[in-house]
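Take this structure first; my questions come after.
Every protein chain of the complex appears in place save one, which is left out.
As written, the chains take the letters A and B, and residue 1 is the first residue of each chain.
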Amino acid sequence: MMEPVTLSEPQPPLQNNLSTSPKKFHVLVGVTGSVAALKLPLLVSGLLEVPGVEVQVVTTERAKHFYNPQEIPVTLYSDADEWQLWKDRSDPVLHIDLRRWADLMLVAPLDANTLAKIANGICDNLLLSSQSFPIRVEAVAVSLHLMQIHGGCQHIASVTRLDLSTTAQMKTCVIRAWDMTKPLLFCPAMNTAMWEHPITAEQIERLKGFGYTEIPCVVKKLVCGDEGRGAMAEVWTIVEKVKMIFSERELPTQR
Amino acid sequence: MMEPVTLSEPQPPLQNNLSTSPKKFHVLVGVTGSVAALKLPLLVSGLLEVPGVEVQVVTTERAKHFYNPQEIPVTLYSDADEWQLWKDRSDPVLHIDLRRWADLMLVAPLDANTLAKIANGICDNLLLSSQSFPIRVEAVAVSLHLMQIHGGCQHIASVTRLDLSTTAQMKTCVIRAWDMTKPLLFCPAMNTAMWEHPITAEQIERLKGFGYTEIPCVVKKLVCGDEGRGAMAEVWTIVEKVKMIFSERELPTQR
Partner (left out) sequence: MMEPVTLSEPQPPLQNNLSTSPKKFHVLVGVTGSVAALKLPLLVSGLLEVPGVEVQVVTTERAKHFYNPQEIPVTLYSDADEWQLWKDRSDPVLHIDLRRWADLMLVAPLDANTLAKIANGICDNLLLSSQSFPIRVEAVAVSLHLMQIHGGCQHIASVTRLDLSTTAQMKTCVIRAWDMTKPLLFCPAMNTAMWEHPITAEQIERLKGFGYTEIPCVVKKLVCGDEGRGAMAEVWTIVEKVKMIFSERELPTQR
């Protein structure tokens, strides 16, 4: 499970300098509602085999239909789960700023819907599916807490109640508020008809224009026997690409 | 009601060749949250009068406020209804791939919101309103089933539990994953102020650029006595256009 950031530890990025152990590379995996999300357990294992890599996952609600969270041996952020998770804990909520924590963001698979939302700057997606959104927040404490998460501040206050929107917020803000000096990789995955729609190429170009890196999809034999482009790149291709970027950029030293 | 695709019938498109009866033309009507959705019963009747035409309807949640489902004598796909429908059945779920089934898609009325979503490639709209989205899916069987629907495969497996997202999925994927060789017609409908917003013309051009066909809206006397453009084309105009396209393209022979 995730390495808890304690309250007496005001500067999570310093962790690496403070530790005598080798550098940690923090990969934040974003997973969306493509059938290729079935490969999430494989992808996470693959990444964890890279020396020094730590992984956390942010998921859309749709993506959760394709894998079993029990098979993901790292922290998984989502609306409902997170809410459940924290409700049962009497400890202070230990939370971290995912966006700051991450050295690299990897959206795999990236479905057509989230592709469109990113291309258009819409940042409500995890929020859309939250069914038990709390009616009213105990404003002051939580706002402050949320603000810190949102603003990316290091001093995480202890709060005893966590607003669902905190986590709901994260993924979208992770992408919309991404620090452009850090790599963001995306792995499109959709069926061939969706892939061939003219809007797909246009939106992928747009993401590349933002400075994000495409890990192109591949031709695959479909369930029905046809062949077509649109399948997510192989897990090993993705892991290799992450390794390459880490070595190229010598991450996370540039932080 | 819908013609069930039985499990022993692996190639639904062959239906037409196998049957000795005259060709069937399959019209999939998509209906969105414009007040013009009041005319859905009329539109469906109009289409059903065309010899050989079969109709199915996919609806957004908003659209359901404008008509009475009991007045729609064909299969109606939506989040909640479908879910209810299948829950009570002990038979295996017999489901079909709407996108493959359809020879022509007719979005009538197309409201400003769904126009924007199509123009931008966003494909979550039916999903947005699903209130009772199932927490976790019995993954294997259902995923497979969903995958087949989504991927457009012919071999429909029997499953005893249907995920809400299957149906939630359909409409959006029907449009986003539309086979561009088949006609897609759309009938904008909005109030005059919405119609005159510069974004409307731009997005309608975009849809035409995708290869979709506009059935233009008309000038109408509004409830308040004013006159203005933005009303959905008359039902007979729409039905005539569908007939014309079927004869022009000699559908569905080109399948």
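The rule is short, and it goes like this: contacts are C-beta pairs under 8 Å (C-beta built on N, C-alpha and C of every residue); 3 or more make two chains touch, one makes a residue touch a chain.
All of these numbers come straight from a predicted model, not from anything done at the bench.
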| item | value |
| --- | --- |
| Option touching the unshown chain, where A:E49, A:E71, A:D124 or A:E227 are the choices | A:D124 |
| Touching residues (missing chain, whole complex) on chain A | 99, 120-124, 127-128, 131, 133, 135-137, 139, 143-144, 146-148, 150-155, 163, 165, 172-173, 176-180, 209-210 |
| Interface with the unshown chain - residue positions in chain B | 35, 38, 61-62, 64-68, 80, 112-113, 115-117, 119-120, 122, 125, 128-129, 131, 190-191, 193-194, 196-200, 203, 222-224 |
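Convention: only the chains that are shown with their structure count from here on.
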| item | value |
| --- | --- |
| Centroid spacing, where centroids are CA-atom means, of chain A and chain B in whole angstrom | 33 |
